Each structure stands twice: as C-alpha cells, then as structure tokens.
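First the structure, in the form of structure tokens, and then the observations on it.
Note that one protein chain of the assembly has been removed; the remaining protein chains are unaltered in position.
== chain A ==
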Amino acid sequence: MNPLQSYRMRLKRKRAKLRAWRSHYSLKQVADRTDRIGPGDILLFSTFRDEYVRLPYFLKYYRDLGVSHFLMVDNDSDDGGREYLADQPDVSIWTTKASYKRARFGVDWLNWLQGKYGHGHWTLVVDPDEFFVYPFCDTRPIRALTDWLDVSQLRSFGAMLLDMYPKGRIDAVPYRPGQNPIEITSWFDPGNYMIAKNNDFGNLWIQGGPRARVFFRDTPKKAPALNKIPLVKWDRRYAYVSSTHMLLPRGLNQTYDTLGGEKASGVLLHAKFLDTFAAKAEEELARNQHYAASIEYKAYYDNLRDNPELWCKWSEKYINWRQLEILGLMSKGNWA
C-alpha cells in the first residue's frame, strides 16, 4: 500500500466520522443510562425498526453472554418496541425518523454512538435477528473471549453471517415473543460459501448460503455479503465503512490468516427467515430503504411468493458451535 492509497483511506475514514457526527443531530434520546457503563464493560450497539417481537429474546441471549449495556437506535418503530426497551435497566435508547438509507443503513448512527460511548470498550454490533456464536460460548462468557483477545493483542474478531431457515414453508410456524428463534429456523447450508479478497480494504468478501442458492442462482454477483466483523475493541478513531462488513483503519479487517493457519472466528446465526419475514419483505420493498435499491427484498419477494422453502436435502440442523467448527464455518484458532 503506497502513501497515496493510505492517505485516501484516511480521508475515507475521516469522511465516515464526519457523517457520523452529522447524523447525530437526527438522534433523539429516549432513555439514557450510559452513566451505568463501567470501565471494561462489554457494550452492544444495534439499530432496529418494528422488531418488538424479537427484542425479549434478543436481550436475554446477550445478557446471558455477559453484555453489560445495550445502546440501541430505534428507526421510527410504531409497534411498542421502543417503549419496551426504554423500560429496561441496562438499555440506553435513541430514536430517529431519519432515513435508514441516508444514514448508510444505520452505520452513521452507530459510528457516532460507538465513538462517544464505546472508546476503550469491546463493542458488539449486531442486528436484532443476529445471534453471536463464538468458540466455547456454551461454557465461557464473552468476557473470556475479549480478555483472551486482549492478551493476544487482537483488536477485532470476525464472525460470518450464517443464514438460518426452517424446514418447510417460512411462514409455517409462528414465532412467539421470548422464544428462541433458532428453534424454528434451525437449519443452515453447511458448505457452499464463496470467498474473495477485497484488496482495497483488506477484508474477505463472503457470499453464498441459502440466499445465493435460491434467490441469486443466476445473478451471484448480487448475492448479499456474509462477512462481518461485529466485535471490536473500539477506539474513537475507528469507523465501520459498510454495515459491519468492514472497518477502517484497514488493519482491523485482518481477521483471517494468510499463511495457512486458522485464526479464531465465530458465527452470527441469522434468524431472518421467520414467519414475520414475508410481511417485512413487502414493507421494505415499499420503503426502498435497503441496500442496492432493496434488490435483496425484491428477489426474496418474487421467489417467496412461489416457493417459500429454503430447506434442501443437504441442509444441516444446528446443534452447537462445535458442529460449526467441525464443518469449517468457524474456528477455535489457538484458543483452547
């Protein structure tokens, strides 16, 4: 990387910080409990819109892992989710009516909040339908992982998005609040992922899974990216560039080994395909607030009308992280 390139990256990063700063004017505080954040706490940042039904289990899952405080941005929900979160003792919440798309799909809002509250903390950025799984997550709290990352002098931890889906029609089983969504969407594609390196940012670009297999089988280039770096020891100079797919400075994207070894990595179980999905796809299509003119939702919607089944004979049923590690979807690296 020559000096000119690295200077351009620096400008990109500065621009992202500037956007974050600008976007904070649109955020309105609903409940501020950030004074309860203690040094060394692990913080979770998330944006949501009309996800009330998912929130109770989401909070429970991450509280059990040892997340100390939730910093949430509500994008104009009207289903009561905002009020529910505002009552939680470990949640600080902001609300905005601004455009999700213009805030680069929420990244600007979260970059701002992370810069303000996340400095020096391990921060986890996930959506309400993403469940973080890391090596030994059934026996070790997330603090064990971040302590180990600290000792290993690692600042970021990668976790690929793993799309989960039910067997049978997506709308066959209704989801109840508080229920573990993985009970319904318990299947995934074990081995059809494609990886390429993004030379500008140094991150890997992963595509594949059921969405590529069913919705994008003729247009694979448009298939959604699955690489994510959700866990970062935040510094106020850092910035997410595109969702949580990549960060600046570039070194943070180096969550993989290039000399044949395996670094430790996790998985984000993506419980998107619940019965609520069809309605969501319709709404999002109308709002046109998602990536690349909601092309994803368009593709889903067209396909889902005809044959809403993602399951196939070779789908694998989720058991635990060890299964994912054996399949080669994640790795313990040198953490033992």
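Observations on the model:
One rule holds for everything that comes next: contacts are C-beta pairs under 8 Å (C-beta built on N, C-alpha and C of every residue); 3 or more make two chains touch, one makes a residue touch a chain; residues count from 1.
The rule we apply is simple: contacts and distances are computed from a predicted model.
Matching "Electron transfer flavoprotein subunit alpha", "Heterodisulfide reductase subunit A", "Riboflavin transport system permease protein RibX" or "Peptide O-xylosyltransferase" against the UniProt entry of the left-out chain gives the name "Peptide O-xylosyltransferase".
Residue A:K332 is the one among A:K12, A:K101, A:K280 or A:K332 that touches the chain not shown. Although one chain is not drawn, the whole complex shows that of A:G81, A:P128, A:G158 or A:P224 it is A:G158 that touches it.
Taking the complete complex into account, residues 136, 139-141, 143-144, 147-148, 151-152, 158-160, 189-197, 204, 206, 208, 210, 212-213, 216-221, 227, 255-265, 312-316, 328-336 of chain A touch the chain not shown.
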